[in-house]
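Next up is a structure, given as structure tokens.
As you look at this complex, bear in mind that one protein chain is not there, while each of the others sits in place.
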Amino acid sequence: MPELTYLEAITDGLREEMRHDESVFCLGQDIGNFGGAFKVTEGLAAEFGRDRVWDTPLAESAIVGAAVGAAVEGMRPIAEMQFSDFIACGFDQLVNVAAKMHYRQGLAVPMVMRLPSGGGFSGGPFHSQNPEAWFLQAPGLKVVAPSTPEDAKGLMASAVRDPNPVLYMEHKHLYRRLRGEVADGRYETPLSQVRVAREGSELTVIAYGAMVHTALEATEDLDGAGIEVVDLRTLCPLDTEGILASVRKTSKVVVLHEATRSCGIGAEVCALIAEEAFEDLDGPVVRVTAPDVPIPFSPPLERAVLPQVDQVRDACRELLGY
Amino acid sequence: MPELTYLEAITDGLREEMRHDESVFCLGQDIGNFGGAFKVTEGLAAEFGRDRVWDTPLAESAIVGAAVGAAVEGMRPIAEMQFSDFIACGFDQLVNVAAKMHYRQGLAVPMVMRLPSGGGFSGGPFHSQNPEAWFLQAPGLKVVAPSTPEDAKGLMASAVRDPNPVLYMEHKHLYRRLRGEVADGRYETPLSQVRVAREGSELTVIAYGAMVHTALEATEDLDGAGIEVVDLRTLCPLDTEGILASVRKTSKVVVLHEATRSCGIGAEVCALIAEEAFEDLDGPVVRVTAPDVPIPFSPPLERAVLPQVDQVRDACRELLGY
Amino acid sequence: MATPTARPAQLEPRERDTAAQLTVEDRRELLRYMLLMRATEERALGLYRQGKVPGSHYDGRGQEAVSVGSAFALSPRDRACILHRDLGAHLIRGVTPGRVLAQMMGRVGGVTNGRDGNMHFGDPGLGCVGMVSMLPDMAPVACGLALAFQMRREPRVAMTWFGDGSTANGQWHEAMNVAGVRRLPIVFILENNQYAYSTPNELEFAVDPVERAATYGFAGVKVDGNDVEAVFQAAAEACDRARVGGGPTLIQAETMRMHGHGAHDDMSYVPPELFEHWAARDPIETFEKRLGEEGLETESLHKAVAETLERETEWALACPMPDPATAAEGVFATEDPVLGDGHAPWSRWSGRAATDA
Partner (left out) sequence: MATPTARPAQLEPRERDTAAQLTVEDRRELLRYMLLMRATEERALGLYRQGKVPGSHYDGRGQEAVSVGSAFALSPRDRACILHRDLGAHLIRGVTPGRVLAQMMGRVGGVTNGRDGNMHFGDPGLGCVGMVSMLPDMAPVACGLALAFQMRREPRVAMTWFGDGSTANGQWHEAMNVAGVRRLPIVFILENNQYAYSTPNELEFAVDPVERAATYGFAGVKVDGNDVEAVFQAAAEACDRARVGGGPTLIQAETMRMHGHGAHDDMSYVPPELFEHWAARDPIETFEKRLGEEGLETESLHKAVAETLERETEWALACPMPDPATAAEGVFATEDPVLGDGHAPWSRWSGRAATDA
């Protein structure tokens, strides 16, 4: 199997889906000629034409809205926000039009919304956000957040084939820093199934996206403790059974994410556990997240805000000793 | 003290603030001549002129953005969304411009965003939403949600005087259904302080907005149990001490809200409790919320989706018996 | 002044259909649909007053010529995103009055089976995508429909309606601009009914929005929105143009909302003279008078419509309320979308294969 970067795996996923089905097309800013701000769509315009890789005007609502319209008319659009932060500009079309379409009128909206997200490279307050939790408060949207090249490709395939609007959170900091084996050809990674990134029995760290790697690094050799790392992969709908199974096994949980704290995915996971696995718990459910602040630009500030390996380690140690 | 409806109390609050400070003004759709879709601003244009009660075009981003600009220039704008649902159309200005302004450049944004929210009257998927939780994932915004006429007026005063953008969730279903004594003249209800709506020692129900009344009704005489009802009043920043104090006292918690479940305010409150008060808990932290669906129009469907008194009662009974 | 549009037409221009021709039967149909719209809305208002319609009630009284005249130009495989003032367009696409009444009452059998209410619907089986409340969110969505046609080289048209108020909104602009840049096969119907809720035109825009079309690179046409044939003519031309790759058209139909924004609204903000001016130009009366002067019989239409309404109301009232146990179902789709084709009563379409639109 070839080794691809996380970014190449996404590109590969896009290419496979576009080859597989003529109705799949991409739209977004600078994705055609330029190949996208991060070069994720590089080569696609050359292979599939500028019509199927549309360089749109700077108009997020029109991008999302056009994707919705094309999707209900039988196409399978993959829309890109140049940075996930800009989804705030197309927010209404997502949460009010796309999300509610099927519930209201039984009409499916098979579209993918690519959201390059996350920080760690001095992107500052407007190029570092992790907006995924908003969409759990907008029933009707699915959200995936791959952490490996393999899943990046497989979840892209599943997202494209799913008849619902799927937000695809691709973590920018993983784009070129992470490599892994990726199978040739099409394959689908099932939605709403956690991946146990490492088995363990003494404590569970639940994470997704780039933080899966922070979790793995932090717990690789933590005083010899057997720490399980659960990669959520799909954030909505959550794999509640997969989460609870690990909690029941280990009885101690640290929930880790890069997004800010209040009402984040971590809050939902903690609430789920506090409600459904109370009796299995041997300690408080601990969150390690960014605090409730905009993500600052300057490296020392950004480092202070984004969860670091040491923090995860400290949280695990404290909970292990509980 | 005069008895006012919840709606009249809001109007009274607006009037007092406008009389008190010339820099306070209102902007929004149909708020002048017509007095607003719900008549909350009735009489204000007559008293203060159409310039200070501006009938804007149908342009939510411009409304929020203009409020931000006027606020930093020393005015104290109170902007209205005709329904809170429409905040999705001005979302970006709130979460990216208003919220981050002070952190980024030390510039305060003293504005109030009025958001008539909530369901219960067959408003359907676009006139019934409770979007408050989104804003906890956008650090820099404050959120209040009064449940009584007294607090409606006092929190309006505090919101207007606060140097930050404050989202003021006013529950439409309380507008004319709820009356209460409201003091004449200006007074401020402090932000970030819960109100214990009823004292009790066996179980705590935490709620806000209209659901405070559902909580009170459900637990008024529940098999003689002493049930405490905590009204959050401010949703951001949360009064964590106020919440935890009640939990420590009762050891059992039901969190109730009308908004949908995943990543709602309830998730945050549960996570807070699971983390900070684990040792005080005598049972799972239970959420009673709308399920993750758009709010349907038809009365039997809407009733099935919005939390009802019976559900709260059942949840409390079950937890009491734990 | 206008620089050439940026994107060449996607379709080879083909012979234009000869100028839209209405047969006598077509003209009677236009009247019939206007009568049916008004009768259905009157009935719905009656049901609302009886407490059978939950929530609020909105209608398009006075605007019948806009919705009927424009939708009548559509072919079966065209698609429509219809506004809350445009019941006539739904009726033309094939939604029965009974389903509309059931919709308003929140019943099973209504177009959304109680999930949504009011005019927030569209029958996907009839080529419609139901509006959301946020205005004018369907404009970008209609661009997406048109984009699909353009990409697949299909001679089809998307039509969408919005009010004067909506032209102030950013999504309106984004849709117009994108449609202009890509020369999408789309027809925008701007219903200027003088008010956005209580807000008069002069607080909404400084210049008539139809002027903007040229600055987006396409035609803007202003028509008398109370003249159903004038609206039809403009819409038919716009559809023809769109179908052959000529790009979008913005049609601004001047009309007046003769009821309040909703049933709760007494329109006290409308000066009586303005109201009287428009009352004297009722689109149905005007058109019926014209037909009468040409010797067409129209009385029987009234009777037929009244009978239809009786039957349809009965049907609607027999519809059950939805089962609360189903309230949480259907948030996510398990199957791909299938938009069906709509009715197309204009004689031009009869006898043609639906695919040959």
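Letters A, B and C mark the chains as written, and numbering starts fresh at 1 in each.
Assume a residue touches a chain if its C-beta (ideal position, glycine included) is under 8 Å from a C-beta of that chain, and two chains touch if they have at least 3 such contacts.
Everything numeric here is computed off the predicted structure, so don't read it as measured data.
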Interface partners of the hidden chain - shown chains only, full complex considered | A, B, C
Which listed residue, B:Leu14, B:Leu44 or B:Ala59, touches the chain dropped from view?
-> B:Ala59
Only one of B:Ile87, B:Val109 or B:Ala157 touches the unshown chain, namely B:Val109
What residues on subunit C make contact with the chain left out of this view?
-> 1-3, 5-7, 167-174, 177-178, 180-181, 183, 201-209, 211-212, 214-218
Determine and list the subunit B residues touching the chain excluded from the picture.
-> 25, 51-52, 56-57, 59, 61-62, 64-75, 77, 92-93, 96-97, 100, 102-110, 139-140, 142, 163-164, 237
Where the missing chain touches subunit A, by residue | 29-30, 33-34, 37, 55-62, 83, 85-86, 88-89, 121-127, 291-294, 296-305
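Basically, only the chains that are shown with their structure count from here on.
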Centre distance in Å when subunit A and subunit C are each reduced to the mean of their C-alpha atoms = 39
Rounded to the nearest whole Å, what is the centre-to-centre distance of subunit B and subunit C, using the mean of the C-alpha atoms as each centre?
-> 37
Can you tell me which residues of subunit C touch two or more of the remaining chains?
-> 112, 115-116, 120, 132-134, 170-171, 331
Hey, what residues on subunit A touch two or more of the other chains?
-> 92, 96, 100, 103-104, 139-140, 237
